[in-house]
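With one protein chain withheld, the remaining protein chains of the complex are depicted in position.
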Amino acid sequence: MRLLFVGDVVGRSGRQILSERLPGLVSDYRLDFVVVNGENAAGGFGITEEICQDFLDAGADAVTLGNHAFDQREALVFIARQDRLIRPINFPQGTPGRGVGMFVARNGARVLVMNVMGRVYMNAMDDPFRAVERELEACPLGDQCDAIIVDMHAEATSEKQAMGHFCDGRASLVVGTHTHVPTSDHRVLPHGTAYMSDAGMTGDYDSVLGMEKDEPLHRFLTHVPSQRFTPAMGEATISGVAVEIDDQSGLATAVAPLRLGGHLEETVPRFWKD
Amino acid sequence: MRLLFVGDVVGRSGRQILSERLPGLVSDYRLDFVVVNGENAAGGFGITEEICQDFLDAGADAVTLGNHAFDQREALVFIARQDRLIRPINFPQGTPGRGVGMFVARNGARVLVMNVMGRVYMNAMDDPFRAVERELEACPLGDQCDAIIVDMHAEATSEKQAMGHFCDGRASLVVGTHTHVPTSDHRVLPHGTAYMSDAGMTGDYDSVLGMEKDEPLHRFLTHVPSQRFTPAMGEATISGVAVEIDDQSGLATAVAPLRLGGHLEETVPRFWKD
Amino acid sequence: MRLLFVGDVVGRSGRQILSERLPGLVSDYRLDFVVVNGENAAGGFGITEEICQDFLDAGADAVTLGNHAFDQREALVFIARQDRLIRPINFPQGTPGRGVGMFVARNGARVLVMNVMGRVYMNAMDDPFRAVERELEACPLGDQCDAIIVDMHAEATSEKQAMGHFCDGRASLVVGTHTHVPTSDHRVLPHGTAYMSDAGMTGDYDSVLGMEKDEPLHRFLTHVPSQRFTPAMGEATISGVAVEIDDQSGLATAVAPLRLGGHLEETVPRFWKD
Partner (left out) sequence: MRLLFVGDVVGRSGRQILSERLPGLVSDYRLDFVVVNGENAAGGFGITEEICQDFLDAGADAVTLGNHAFDQREALVFIARQDRLIRPINFPQGTPGRGVGMFVARNGARVLVMNVMGRVYMNAMDDPFRAVERELEACPLGDQCDAIIVDMHAEATSEKQAMGHFCDGRASLVVGTHTHVPTSDHRVLPHGTAYMSDAGMTGDYDSVLGMEKDEPLHRFLTHVPSQRFTPAMGEATISGVAVEIDDQSGLATAVAPLRLGGHLEETVPRFWKD
């Protein structure tokens, strides 16, 4: 089974490359399942119902979020009717929406998608490890489902790596999001879980985290805001991670980054070309 | 001019691959200058005089540090006599050692090496941007020196990217350290500075940040320490970034990651093979 | 019913004034129930079984803790057999000990004692509000028990005040600990819960948080440790808060600070002298 996870889409530039490239990727490479992190899709802050629908129309099977989940307040409402939008599972009980969802892939596989937030240098959410544990126990890989994807939205590499090892052998993929920088530590962990500390951002890398660089630089230099943050509008890169998943075990057999367009070195998984 | 920067060396496993591989890299690829971040070299915490000398003997021209600079207290002393050991420049005035040094490369070029710490989610150092500004003004690239390397030891990708743009056109390389995960956002910024958010760690990646994974996991799960952190002793990866620097301008013409050994996908800069 | 809560006892100096003054306070003022926060009792870090017993012998009915709960590792063991030692309730499930206890006061009243940790600028514990909610619902004040004391061990005044309002009308007292500075915002909240942002420290105030001031100052100035922290050994102040609790409702009718000895202005609750 062939999976693609796309990192945080930032603003119009990021949405544009996604809508341009994702349909072709899905058909050219016969992708069975696609997850897109959309927490920064609407002007850098949150997601709207229309944008979420655009992502699904472009080929996403599920859209995950993060600390910016509800920056657009309409998400608090439409998330109730949009099953394919997954917010961090460790928001407090009573938060609208859900943190986990089961979906059927194009190849018929049952795929569990989870979104969870780290707590180091971030907001005080519920325990991410116990939240993930509960779901992994309720839906064992290779038994109740055929693939499990954990989007670990976190700042600290220590917490992300710990989550990788914690899930190793029990999930198909643990992938970090939130730092907006792709890492090159993708690999299959000893017990079969694919891991990458961050999927990177889908947006304009000639920026600070996908936002026009002037204002962030101004704030670092003066500690006084001068204007709002706005997404950078230059050419975007689509950045993500691809996993080959064993149909029987649900574990990963290969993992590789995907980067197309924009300012970064391009790469397409070699195993997609076979 | 051909430069190599090697990310945080962690413990014995990291030191071993460095001593095994660096001499060959220097000679095989005719490297003109090598910088190694050594803040975690001694059991994961700090550096000793002996280890520092080993790095220099293996081919390093300068050794940089970070928040763990003085974890081994002897570093507070021997740094005074070891000119090639560079600690973050924005420690408070009066801190032993220096945050910047000028060295002559094997090709005769004058290379300025700077180490600076970010402040987001880190200790309250002096302003990293103004500290770097002072040095860039005092020693203009292509005029007073032939290459400038800035090791930005920081947690937040926003602060690292801001530092990259801040130095763009005025330094040869701005490279992040500290997260112990290599990033794949290496590129030459619009005005000619090579940039990569993190050089990654030189150590055993089957770990949490290079340390045995049991104790970090235990702490995430219980919030109570059980034992000390110890470096993971599995096969290490040497991880860093290579830059081709224009002899006239001191700006970068190419940048690429280096990863050899251990659990990560290996890569050697194509431009080294020409 | 007459209650005394004593703030974080720090080191030998703090323990000494507690053992000297508490027995007299209990008898002179006919105190019905005494809680002592002991998280810094053993050299500033944690508590031992012997010290805990000393506190109980001196008149404490319960001993609460905080982020330093298990700095002395023996506490992980003896807390299992010491029912009167209460650690923060929002440590993860499986942590030794308990976060709440019911005790019988000298006047026969059933007193529920809870310890909970804030999360702002602190470790990532479980949700303190939901943890407290659960206990308040399981044991309604004036029904299942005659008094409820919540020790909110937290850094941020915002989170402490929020906890006060959250419990208002459902607890007898919400008192902050952890900052080691007594506040003068003691009052009965609109629905009858006594509140004080911090009970202060029981220790030597000619210090930094009860520790010898040289090393903390050194670290603020240099960002490099020079030696261990050691408790200041000067004359200590016993610092806490006294509450009069209505026998029927369990709500507070009066609240006032207690400070005796050492360098701070002394004060004894006027309502104790009637």
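All chains are identified by letter, namely A, B and C, in their written order; residue positions are counted from 1 within each chain.
One rule holds for everything that comes next: a residue touches a chain if its C-beta (ideal position, glycine included) is under 8 Å from a C-beta of that chain, and two chains touch if they have at least 3 such contacts.
Computed from a predicted structure; not experimentally measured.
Although it is not drawn here, the omitted chain touches the following shown chains in the complete assembly: A, B, C. For the chain left out of this panel, the touching residue among B:92, B:140 or B:190 is B:92. Among C:61, C:155 or C:244, only C:155 touches the chain left out of the display. Against the chain not shown here, subunit A presents residues 70, 76, 91-92, 94-95, 123-125, 221-224. Mapped onto subunit C, contacts with the missing chain fall at residues 121, 129, 155-159, 161-162, 165-166, 179-187, 189-190, 197-198, 200, 205-209, 213, 216-217, 220-221, 256-257, 259, 263-265, 267.
Residues 92-93, 119-120, 124-127, 130 are the ones on subunit B that touch the missing chain.
Just so we're on the same page, only the chains that are shown with their structure count from here on.
Placing every chain at the mean of its C-alpha atoms, the farthest one from subunit B is found to be C.
Centre-to-centre spacing of subunit A and subunit C amounts to 43 Å, using the average Cα coordinate of each chain. Rounded to a whole number, the gap between the C-alpha centres of subunit A and subunit B is 29 angstrom. Looking at subunit C, one finds that residues 92, 124-125 touch two or more other chains.
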